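Of the protein chains in this complex, one is absent; all others appear in place.
The chains carry the letters A and B, assigned in the order they are written, with residues numbered from 1 in each.
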Amino acid sequence: MGKSEIYVVGGGAAGMAAAIEAARAGARVTVIDENEQPGGQLFKQIHKFFGSGVHRAGTRGVQIGRDLLKEAEEAGVKTRLNTVAYGIYPGKRLGLICGDHTEELASPVIILATGASENALAFPGWTLPGVMGAGATQTLININRVLPGRRALMVGAGNVGLIVTYQLLQAGADVAAIVEGLPYISGYGVHASKVRRAGVPILTSHTVLRAEGDETVERAVIAQMDEKWQPVADTEEVLEVDTICLAVGLSPLAELAWMAGCRFSYLPALGGWVPVHDENMESNLQGIYVAGDLAGIEEASTAMEEGRLAGLSAAEALGYLSAEVAEARKIEVRERLAALRIGSFGDGRAIAKRELLRARCKK
Amino acid sequence: MRIEDHPILGKTERRKRITLKVDGEAVPALEGEAIAAALIASGRRVFRYTAKRRGPRGVFCALGRCTDCMMIVNGQPNVRTCVTPARDGMVIQTQVGRRGGEATHDLETESS
Partner (left out) sequence: MKNDDLVICRCEEVTQADIKEVINQGVTTMNEVKRLTRAGMGLCQGKTCGRLVAGILSGETNQPLQELKPSTSRAPTRVLPLGTLSKTTQDDD
């Protein structure tokens, strides 16, 4: 058992899929994850996924997470949990925090699958306890099994806002309303209908003006906005809530990629600054791959496929797969990815992804 | 409020019941759960006060990144309670500023 030749930073959907693919091809792979157990955001997703059978439609994220862990174990993937990658140095050296000491190691291949972080929305009172990310709410109710509060205001009607609203209701909390700044709902219609049927109003062109309370959130003041994003006079409404959930988008968690010297493109459709990559998920730096939300905010299904692509490409680069075998498998994965980037929701991402590839090939 | 029975997640797994001491009071918890979860379940949402404005802070990101949930645990300040497992007998204090305890602690006497 020699040293690992592929280090995957981040054991979420993309990272695990990459590790499994590479390990099955014969490479020695280690997944690094800061948490006690890998799986990333999957274990918070208790709803059933959409898509076709090959995309695990009808399966809950938690089950997909369990399956990935099992497959990784069977493939011989090593994991280093409770371990944080705090830096990348020239020569593909990783700096790791392992408990009470740090470690530096070099790796021929590094696959960065560090995921995303939640965006913030600042308004008076937003630092009061009770204001939190929608993902944070999800973690509390689905992983920690505690209610963050009794009655919430959800800010943002994208998929995360709609899904977490529904999860709050399932867990026994009340949701006073969803406010969305845009004049339309950007999440899937099926999620919006579920939420409406449960009696939660979705107020488009509305925003939260401020949170009020002595030491914690006790009230939220919302208002309608005009086309210039200014509050409309006399539309202020006070909601008696103790929790305000911010579902205002995700951004790639890209510090390591920046530090490594990866080239980036600014693409709002993918969450902002995204590291460029080619069709093999390789960044502009040889031996450094990116996959999942880090390579552009999408979904768990695309994260897994990108992970597979990175894993296959890395295994091929190390000589574990012939060019023919690798290409045949990569074509299958790319077809599945293309199938996931269609329709009114997928088109924007497909265009942005092509832009990323173009940026990678420049110069 | 704990979610004991969930329509999809089912019943909470059995974990050993333990006791934490939070600002001098006994607070029930489950072994290994995030300290923050036990505190929220017991109705506590203010975990620390900031250095400059003495602003109350609690859980914000719940994944160990934002550092708003930090408290003093067994004498050690700046412990992220949302990702630190609870153990029986842990002594937890509301943190004031960068490393002070006691919510009424005076800023001047904090430095030494």
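Keep this in mind: a contact is a pair of C-beta atoms (placed from the backbone, for glycine too) under 8 Å apart; a residue touches a chain by one contact, two chains touch by 3 or more.
Quantities reported herein were computed from a predicted structural model and do not represent experimental measurements.
Interface note: of A:T79, A:Q138, A:S205 or A:S251, the residue touching the hidden chain in the full complex is A:S251. Interface note: of A:A122, A:V190, A:A233 or A:A323, the residue touching the hidden chain in the full complex is A:A122.
In the full complex, the hidden chain is touched by subunit B at residues 50-53, 55, 57, 60-61, 65-68, 70, 78. For subunit A, the residues touching the absent chain in the complete assembly are 3, 84-89, 95, 97, 100-106, 117, 119-120, 122-124, 126-127, 209, 230-231, 251, 253, 255-256, 258-259, 264, 266, 268, 272-273.
To be clear about the criterion, only the chains that are shown with their structure count from here on.
Averaging C-alpha coordinates per chain places the centre of subunit A 26 Å away from that of subunit B. Contact residues of subunit B toward subunit A in the complex are 1-4, 6-9, 12, 33-34, 36-37, 40-41, 45-47, 50, 55-65, 68, 82-83, 85. In the complex of the two chains, the subunit A residues touching subunit B come out as 34-36, 46, 60, 62, 117-118, 127-133, 135-137, 139-142, 144-150, 170-172, 215-216.
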